[in-house]
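A single protein chain has been omitted; all remaining protein chains appear in their positions.
Each chain carries a letter (A, B, C and D) given by its place in the written order, and its residues are counted from 1.
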């Protein structure tokens, strides 16, 4: 726990500053009300009405998110392996080789299936 | 920090498993690199060879080295008699199902395309089919093999997911009745992941109580815990819920009819046969090995579950008008019958008898189920398979052989002597009786009779009523489908008339029970 | 040859994991406040430095009015922001809109807590390392903080409820997560050599070069991982730019298409200042990580310590650390000054199709080499595996390269054929193309020409 | 020589042969079936000749291990009781084959009838008939209780299809009712069989080895109940009888003959063989209730029969009455009563068989089973009417016809121990006269109905069907000794095994009766 306490101190400092700035912002500046200023900015045209609860994400971002998860999980396994590599020796090498090959197979599949194409 | 040692792995023992998974990975590569027109002709032999190869390897291993008495892979896997028997059954059933899956026109051309869209139309026109089915199948089969062999709750959980996830997808790939199929897929997925989350929490609590996830470790730790440990009891209950969900025992059966109906029939055949086999293997291992010392705690509950399952399965089946739904409820009822065997624990000999009975039942039921669903794929109407029972009226007159075989399967489900189902039921019920579960046997018998009613009703419909004018067409069977039906029928007959070899095998497999180390 | 990365540091002054968690509370607060203050000042300095440097690179003066050399320019900017009207569009989701800058800024500060800036020194009689704290999983903390920062971006975009902000937020998060994988992978090589995730120990592991026995010869190995693991380092440098949404990967706020990206609705007030602050601190964080993991941390560059052994003791390392930070930050500016913004698909393709596979291949190579250096391992087996890996990787690369080459050629041939056809018959394919010799074209060309001639007469530097 | 196995194998092979005939060879199928059944009859006679009444109890024994895992043997052998019942089946089957010659051909050629049954597959019908014959022989020959159970249940299936596919308008309802009743009873018996095996702990199901093993009276009672209900459903005794009128009325005449003539005898045979010998204490305990039920059955069956308007239903109800006599005889547990009951099983098979067949001829001609639709048949078809009369008189036990001997022996035997039931039972005889004679009067006498006018008399085939039955009825009425010689030793053994100490002396009445006339 002692190791983490300093991080919290810094976090409190950082968060405190950020919150302070955000809260103080409305009071430091002048107030000149103007209807147009309160519209969302869309280069001057009438703002597009946004659906309540947020709009929908394009599907391609979801695919990116999925791919990210898959590879992030791979990294989860790579780190402990890398740290303990010296003790695992040849076994670790071979197993990780297989693991990476397996991931690469999935990777190749995604690539070939145009999962890695962005417009 | 420096105490990590490289584990040792018995590759020879694990060869069947590795082969199946390896083939699955190769399948993904085929999917990625082979041209579309070639994919199927690569996938099918690859899948079949991998499954058969794994089967042969399993047999060779047993023949050469005998059944292992030590857990493999650093205690993660217990490849004992029951596990190997289940492997054999799963592999054979998977081969059979593959032949069925190979039948044309079952899988959607492009899963991602919206039904009715021009994308889909184009895909259908080009004769595409979702060939990912084969690697998915192999992954799932690999998971099914891992599931009952897991000697460690973690491996079991991973296996559970490896088994389930491909199935969730496979369920949604039916070419006809896409909406139903997708709906089945979603329901299966949501409920399935819900149940695995419950299983996982049970695992966590068990880990908390026992301090280990190794099944034998849990057994040992539990011996030391005296009295009722709340954590443990809840954990056990949650683990049980997860497993009971997989076998579709009441009150966790709601997914089964929907999923069985919506999924492509070939996939339903696979699920109905192999998943049940695999899940029972895992369930036995958890309850007999890990929680073996807590019999008195889980047995009463299991009694209730078994009774409820049998009753719910049999009674709700009567109200069904859809053939696959009916078979789903029948599968629930059968799960209940098998559960009577799970409950019947006692001394060593008693457990042996119960275990071998269950193993035999699973094998017998698996073949019959695959056969029944195979027949269901062949009765078609304009929009796909003719699922509604009214469409089956008079089938005996249009296609006496097909209807006859189906009737035979139904009789086997009903447990009429000289079919495999009879000996299965006999084996389980006699074990249950010997284990002191007479009321369960009586309930089992009564529900069998109720169940017989709806099986017989279908036979009546097929043979004793006049065919409807706009009745279904009987598809000309492909070689694969006819082989499946013939094989299933042959297995049902052989196991019904001369079950001894398989009984011997099951007895042999059960002779040492599970590895307790 | 034996190599134990976990062996005790050569110098007892070198801090290890065991030296942390012992500071009295006063020292902790002191260190934290100093880091916080330095970061705030650093941002001010960084903004000025960036503007000044980029101006010089572009042959301009840059800020030169406020203070000497324009040093107070960023202070002035900050004050101006504070005094501007705080606009909040009616449509925004208020809670999220307010929280987003905080979520963005806080983790940026936190990540700095595990950056080592020097060896053990004595502060008010307490011997303590020049590092706020260290964890067994310090690098993970940095990565985690980077990930949490993404939430800030997404929330800012989402909470603004306007199309530009939304798209910007999505793009930013997609980009950051894409590059985070490559970044994470580029660390693996470091961990393979250092055998730890603790930053102070990684720095310690880079203290001295080792010798490797290759074919019977003792070859001295460089101590900094940026040389030993060049590919990892290069990949990290690229991902570093991507992670912080800096040029050439600054698509999320690409002015041309998205106005201001996720910060569009944060008008020029203190909220925007916080976002900008967070972005700069993020740049500092990734720079510090690159220094720690690849550039020997706070240690003096190689020749200095040879001539001057005291260079790595006491407070001096702070200097080296600061110099390195300036160097890396200059690189950011350099990149901004010289590189054009990439397209979104190019950005993603670079991340997914090049950085990740190359990284994975490189990791396997490093692991193989590393395995050969281990005592207890059967070298022949490793060699065989290693050669298999190399051959396999080469075969795949060759195959891909061939395919790509063919595709390029086919595409070129296609384009050429198309143009030939258009040249022969402009109406081919049904799209009428006006002939190139129409009069108004001539007219336009002439006008252009005239204007070019005219501008040539205006003396340069007048605008 | 493995007589019994051959007896079972021949009809099975014959059935396969019949089923495999090419399409359209209906006639050939009938001829082949007739040939096979005659061969079986011949073989049965050959076997019966070699049977030595005073030798060992079980002769022609064959025992092979079938399913060692369950301790199940393929054990067949016959004693006197079984022999006569096998002979009964062997005699009835060729007659039924001959009688059913046109049953599958669709409506009568003159198109007069209301088409009781459309054209159906002759091959299937005769193949089912032969399979049924094999199973009937098997069920009587089985000395292994498990094997008995297997035949007991499996026998239902061919009969189910014969009723359901070839029966009257309500056939599917009747078939399902028949199957479910029997199956339900059978499943209860299955529980008892399992329990018997487990409790006896002998590791075998062989009947001779299990005799006298179960000593505990409570256990005996439970097991008895399990077996008895199955047999009572099969027989059928009164509360379990409702399926019979439906099944018999809807079945084609030939199937009805086998159903009532042979299949139902399995119930009474089972009581005599298994209930009494395996559970003597329980049998004695339950004897009085069973006899009461039997008496109720006698009276109830007869009274209800009087009120019937459908010929086949009427005959079915007479059978219920007659089964009351048989059950009464079995449970009276005297030498006379049991010998009489056994003899009654045979005689009832012939007389009721004849009644059903002739009723079948009538229905074939008229197309209706309603008694009211007939009248004055005597005048147009005297031979038919005469045969009907003889069969009917035998059914009401007119002295000189076969049933009289058996009915008299049952009454005497029962009177020796339970006087009052015997006396009440005698009322049944009077009622029998009413229902038979009244039916005859309504159908055969009186003015000739319009629709009956064109009736042809018995043709050659029909005479060939009826003649042997009439001959047997008369012959056995005067000279039952050969049968009694075979039956009596077996009944002796049964009574010994049933531990009936105060056996009534001297079955002399019957013998005198038999030889004296």
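Everything below uses one rule, namely that a contact is a pair of C-beta atoms (placed from the backbone, for glycine too) under 8 Å apart; a residue touches a chain by one contact, two chains touch by 3 or more.
The criterion applied here is as follows: contacts and distances are computed from a predicted model.
*Asks:* Assign the chain not included in the display its UniProt protein name, restricting the answer to "ABC transporter substrate-binding protein", "Fumarate reductase subunit C", "Phosphate transport system permease protein" or "NADH-quinone oxidoreductase subunit K".
*Replies:* Matching "ABC transporter substrate-binding protein", "Fumarate reductase subunit C", "Phosphate transport system permease protein" or "NADH-quinone oxidoreductase subunit K" to the record, the invisible chain is "NADH-quinone oxidoreductase subunit K".
*Asks:* For the chain that is not shown, enumerate the shown chains it touches in the whole assembly.
*Replies:* Even though it is not drawn, that chain still touches A, B.
*Asks:* Of the residues B:178, B:246 or B:285, I need the one that contacts the missing chain.
*Replies:* Checking the options B:178, B:246 or B:285, the one contacting the hidden chain is B:178.
*Asks:* Which candidate, B:26, B:74 or B:158, sits in contact with the chain we can't see?
*Replies:* B:158
*Asks:* Against the chain that's been left off, what residues of subunit A make contact? List them.
*Replies:* 59, 62, 66, 69-70, 72-73, 76-77
*Asks:* Which positions on subunit B touch the chain that was left off?
*Replies:* 111-112, 114-115, 154, 157-158, 161, 165, 168-169, 172, 178-180, 182-187, 189-190, 193-194, 196-198, 200-201, 203-205, 207-208, 211-213, 257-258, 261-262, 316, 319-322, 325
Definition applied: only the chains that are shown with their structure count from here on.
*Asks:* Between B-D and A-B, which chain pair is linked by more C-beta pairs in contact?
*Replies:* Answer to which pair has more contacts is B-D.
*Asks:* How many angstrom lie between the CA centroids of subunit B and subunit D, rounded to a whole number?
*Replies:* 44
*Asks:* Quick check: what residues of subunit A touch more than one other chain, meaning two or more?
*Replies:* 84, 89-90, 111 - these are the residues of subunit A that touch more than one other chain.
*Asks:* Note the residues in subunit C that touch 2 or more other chains, in rising order.
*Replies:* Expected reply: no residues.
*Asks:* Which residues, counting only subunit B, touch subunit D once they are in their complex?
*Replies:* Where subunit B meets subunit D, its residues are 356, 396, 400, 411, 414-418, 422-423, 426-427, 429-430, 433-434, 438, 441-442, 445-446, 448-449, 452-453, 456-457, 459-460, 463-465, 498-500, 503-504, 507.
*Asks:* If you look only at subunit A, which of its residues touch subunit B in the complex?
*Replies:* Listed in rising order, the residues of subunit A that touch subunit B are 84, 87-92, 102, 105-106, 108-109, 111-113.
*Asks:* Residue numbers of subunit D touching subunit B in their complex, please.
*Replies:* Residues 66-70, 121, 124, 149-154, 156-157, 160-161, 164-165, 171-172, 175-176, 179-180, 183-184, 187-188, 190-191, 194-195, 197-198 of subunit D touch subunit B in their complex.
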